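One structure is given below, encoded as structure tokens.
Here the complex is missing one protein chain, while the rest keep their positions.
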Amino acid sequence: MNACVLNPHSILGGNHLFRFIYEGVGQMLPCWMAYVVAGAAIMLILINAVLLGAAIVSWGERRLLGRFQNRVGPNRWGPFGALQPIADLTKLLTKEDIVPYGADRIAFTIVPVLMVASLLVGAAVIPFAKDVALVDLNVGVLFILAVSSLTTIAIFTAGWASNNRYALFGAGRAVAVLLSYEVPVVLSVLGVVLVAGSMSLGDIVVAQAVPFFLVQPLAFFVFVAGMSAELNRTPFDVAEAESEIIAGYHTEYSGIKFALIQAAEFGGALVVSGLIATLFLAGWAGPVADWLGWLWFLIKTFIGIFLFVWIRSTYPRLRLDQIMAVCWKFLMPLSIINLIAVTLEVFFLRDAHGVLTTADLWIMAGINIVIAAVSIAVFGQLIRQQVRNSSQTAPASRLVVSGVSTIEVSQGQG
Amino acid sequence: MTIRTEPMTVNVGPQHPSTHGVFRVRITFDGEDIVEVEPVLGYLHRGTEKLAEERNYVQIVTLTDRLDYTSSMINNQAYCLAVEQLLGIEPPPRAKYLRTLTAELQRIASHLIAVGFFVQELGAFGTPLMYTFRSRERILDLFEMLCGARITVSYMRPGGVFADAPDDFWPALDQFLNDFEGELAELEDLLLNNEILMVRTRGVSPLPPDVAINCSVSGPVLRASGVNWDWRKMAPYDAYDQVDFDVPIGSSGDNYDRFWVRVQEVRQSLRIVRQCIEQIEPGPARLELPLVLRAAPGAEAYGRVEASKGELGFFLVSDGGISPYRCKIRSPSLINLTITEHLLIGWKLADMIVSLGSVDINMGEVDR
Amino acid sequence: MYGLEMAKGLLVTLTNLMRKPFTVAYPEQRVRQHPRFRGEEFTWYEERCTGCASCAKYCPLGIIKIVTSPSETAPLQGDKYLLETFDIELQRCMFCGLCVEACPYDALFMGSGFEEGQYRRTDLVISIDRLRQADKNPSTWFRPQLESMDYRPGTSRPLGWRDVGREGWRWHQREKAGMRLQGRNAEDDA
Partner (left out) sequence: MWFEDAVFWILAVVAIAGSVGVVLVRDLFRASLLLSLVFIAVGGFFILMNAEFLAVVQVLIYVGAIAVLFIFAVMLTRDVQRGNTPNRLQVPAAFIATLLLVMMVATVVTTDWTTLAGAGLENKSRVAQIQAVGIPDAARLTAAGLTADEVTDVQTGGLADLLIGEFVLPFEAVSLLLLAAAIGGLALARGRGR
């Protein structure tokens, strides 16, 4: 009996499930085959979890949006319309799969695959309970950012390959937004990494004796804003601005490809909410019972999704140049301020072993909340000034009692 | 050093989510900046003016419903005023008040649509639109109570309105007015000073008053440019000389002002409706007229109202028959579209949609 | 402070989240239908109709097709015509109600229903048989006499031809337009 033994230090070594399957299957099959089988099993779980999650998010978002808008939302199929995503999927699957004339067929086809793939791979490193992530990568945070940057290429390819000018507009906008917002997002995550002392998401959760949205409110703000830009959600959804450029880069997609793109979008919302929960809301750590970690994690993820939906339901969209201005003139300074403040605090507060105690975290929270309030107010004022100067608006409109039957404005010049 | 760019021509419409029906603009972009605009009209042309020559004076009322289908009451009113002028008759006072009241309710409904879609085009995900439609739905319910239809009302007839309001209409109207105060306040909280909306619309696509006058635009678009021009004040028709209201005037004529003027006009319309309820007195609501009307040969009449989108006029010529010899419709949406180039050129794609929305065109009226 | 209005907007949407939805879930629930509602299926009382075709003439679209022939009692002057066809092409109807307005004897009413979806356009023509057999739930549109008796098409019972006229039903039977139908229908006289 040559049972295979997984090297505990290999990438998947920390995954109990993988080891269990690997060693179990290894009893009967050669080791490499066991490795493949275990990997496939893990991938199956991952794909199902994320895509089902995306389906639930799509339903939940529509229900929530409906309630925000004082209507019901999907309610026809299943309890509370919960089977609606399945109906949608069935409809999309049975639709004709159109590749527009003049499109680059290969590039057009790989886009949905690429988007879903990057989403799935990114979801793999998020710990959804104590010590339960598919992979506890020691560079988890960076990994997610790196993988999500693949989406940029996918979107660009979609816009280019569709042979549609609206899609091209959307792609150009999306890339501009994605590239710009990556900078403040990475900088804000850097603050988290500094305090936690690790890039592994598992370690970051453990380090949150005080949830980081209190310790680093600025980073939280920047991260949520930046991520809603990267997810193409209002007020930063220029890339899919349906009132301007129809659907942006996925205008020409139909059938299963469209379904995949939608799955990637809703799944993206799910993964990003999970990431927010992990980075700022202390992930699976809850008030009682570690084994209930998945529950806390789900609740916190829901908070993230609710936040996104709430913002989406409330605000109009910004223009592209204004989004750029918000990124470079508002979020960027905020994230740098946060980074500097956190660096200094960590430098002065840590003890000899470079460890921060809970008391230290509370001190940091106190300082940082003040800093956040002040800097958001100051930079908000600055960006407002900028906006005022750029527009040639006369004083505010006024109410005039009419009754005079002459035109008060001189004609001519036209 | 300059970078040479290549212009790109894009067809916006007639199948576009935010061109208000089947409006088509051929736009040449430089990057996202607009350098050339060419509106293409006529996709919804139904020949209303010609159809009117084949129908008798009462039947034409049903055609006017379908011009600007978001404010059919006001279209009815304009047409009926023209016919009454043609025939030299005057409706009874109760009919006048009923007309004023319903026209103002319709103005509220129409402005609610304009505001809702305006914000929708700014990118709000349907929420303000849903709120405005919620209120508009109440108004349409009132219309259904009055005349059995919600959109294509055909409520007014030459010589009055088709029938007096039912008894349960007045309490329902009171109920609506009270509720709507709150809903309007909510809407103003959500929109009027929203920073994102301000940033997107303040100073964008301003329309100077001289250009506005030279393009002969009318309605909220004209008033937003600071021109004090409202037919309800200039040449009061129906019961407008009996009621007291203000005309909101914008200052710079930008997108925000056009939006702001509409919101304020909703408030003023509420005032008018309340005054109408106070002043209205019992009496007949319709003149006793024959089913088929005939005007004197050669008679001409021009009836005009301040519709929700601007000056709406019906020019009727009679040859003594049962239908007009000629019916010319001066539709505000079409004439307001003459400022398209002025509004759009030099602004961005995203502003273009918003500017078009702020003009509040209705293709049923543009193409007639 | 900048951003305060945006926070106010969030508050507005949140209060609306707590509110009861405005939606009416249509097939299960229905909005209150007002008695004047101009519905799709027309209510027609053959007993009242003389076949004068005023409705057909007054229809702006000309979608009412009436074919009549002299009835057996034709020699009696002023008798009603025998109606062979009374077709209403619903597919082109715009429910303006002018036909109802034109009807001198209150024989044609707007209906109160609105669920007339069909799979074929030809099914949208209401034939005379359908008009005869349909439930009589007339809309009160342009019929003040129905309004004054507080008739509610949805909830009140269907109305027979005797109850819907401006004048008493006997007038219709005996005096209108010199109509003489004595002995033709003994029950009605009773």
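The first chain written gets the first letter, and so on, giving A, B and C; residue counts start at 1 in each chain.
In this text, a contact is a pair of C-beta atoms (placed from the backbone, for glycine too) under 8 Å apart; a residue touches a chain by one contact, two chains touch by 3 or more.
Only a predicted model underlies this, so the values are computations on that prediction, with no experimental measurement involved.
Touch with the chain that is not drawn comes from one residue among A:L17, A:A49, A:A82 or A:I153, which is A:I153. Set against the missing chain, the residues A:L142, A:A325 or A:L382 yield one that touches it, A:L142. Seen from subunit A, the chain kept out of the figure touches residues 7, 9-11, 31-32, 35, 104, 106-107, 137-139, 142-143, 145-147, 149-150, 152-153, 156-157, 160-161, 168, 172, 175, 179, 182.
Everything below uses one rule, namely that only the chains that are shown with their structure count from here on.
Of all the chains shown, the one with its CA centroid nearest the global CA centroid is B. Each chain gets a centre from the mean of its Cα atoms; for subunit A and subunit C, those two points are 56 Å apart.
Annotation: 31 Å between the Cα-based centres of subunit B and subunit C.
Centre-to-centre separation of subunit A and subunit B, using mean CA positions: 42 Å.
Among all residues of subunit B, those that touch two or more other chains are 127, 131, 134, 190, 194-196. Annotation for subunit C: residues touching 2 or more other chains are 2-3, 6, 9, 12-13, 16, 22. Across the complex, subunit C meets subunit B through its residues 2-3, 5-6, 8-9, 11-13, 15-16, 22, 31, 33-38, 58, 60, 94-98, 101-102, 110, 139, 141-142, 144, 147. Residues 8, 10, 16-18, 32, 119-127, 130-131, 134, 190, 194-200, 202-204, 206, 209-211, 213-215, 224, 226-230, 233-234, 246-252, 254, 256-257, 260-261, 264, 348-353 of subunit B touch subunit A in their complex.
On the subunit A side of its complex with subunit C, the touching residues are 64, 66-72, 75, 310-311, 313-315, 376-377, 380-381, 384.
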